[in-house]
Structures are given as structure tokens and as C-alpha cells.
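Let me give you the structure first, and then I'll get to my questions.
For this view, one protein chain was removed and the others were kept in their places.
Moving on to subunit A:
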Amino acid sequence: MFQFKCPHCGLRDANEFTYGGDATIAWPDLGASEQEWFDAVYQRENPRGPHREYWHHAGGCRQWVVVDRDTLTHEIHGCRAASETQK
């Protein structure tokens, strides 16, 4: 099982977390073009390798974290508070 080092709770099992998908998507402004919205909502790079993704620590501190994980090897390279990556 994956374990993520939650910045608030320490090393925890993945089944305390809920997956939130690709964290590299930048949500466009409300007035952005249809193309920009289409890209953000539907199109995915879906990389075979390093992937930056959101997980929600639903069974813990209930904070969102950003995890760097390899989709081919399942190696986990980092876990940070999402609030930090937003700054």
C-alpha cells in the first residue's frame, strides 16, 4: 500500500486519502475561452512516469496535499500541503 508523508500528520496509509487527480491543471478564469475550459476540464497529459497529483487526507487532517508519484513504478517522491503550492 502507498504511504504518504502528510505535512500535518506524518507518514500515513493511502487508504486514509482520497484521490483528487492531476494537480498541474491550471483552472482558467471564468471568462476564459471555450478552448481553455475544454483543455482544463477534459484534456489530460496522462503521463507514463512522474505525475503530480492531489490527494485529500479525508481520514486524517482533512487537508489537501500534492503528491509527486511515478505512475509506472508507483514510487513516491514527495508530499506537500496543497495550500503551499497555491501561493
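Assume contacts are C-beta pairs under 8 Å (C-beta built on N, C-alpha and C of every residue); 3 or more make two chains touch, one makes a residue touch a chain; residues count from 1.
The rule we apply is simple: contacts and distances are computed from a predicted model.
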Given "FAD binding domain-containing protein", "Tungsten formylmethanofuran dehydrogenase", "SUF system FeS assembly protein, NifU family" or "Sarcosine oxidase subunit beta", the protein name in the UniProt record of the chain not shown would be "Sarcosine oxidase subunit beta"
For the full complex, which residue in A:N15, A:S33 or A:T85 touches the chain that was left out?
A:N15
Extract the touching residues of subunit A with respect to the undisplayed chain.
1-2, 13-15, 19, 21-22, 38, 41-46, 48, 51, 53, 69, 71-74
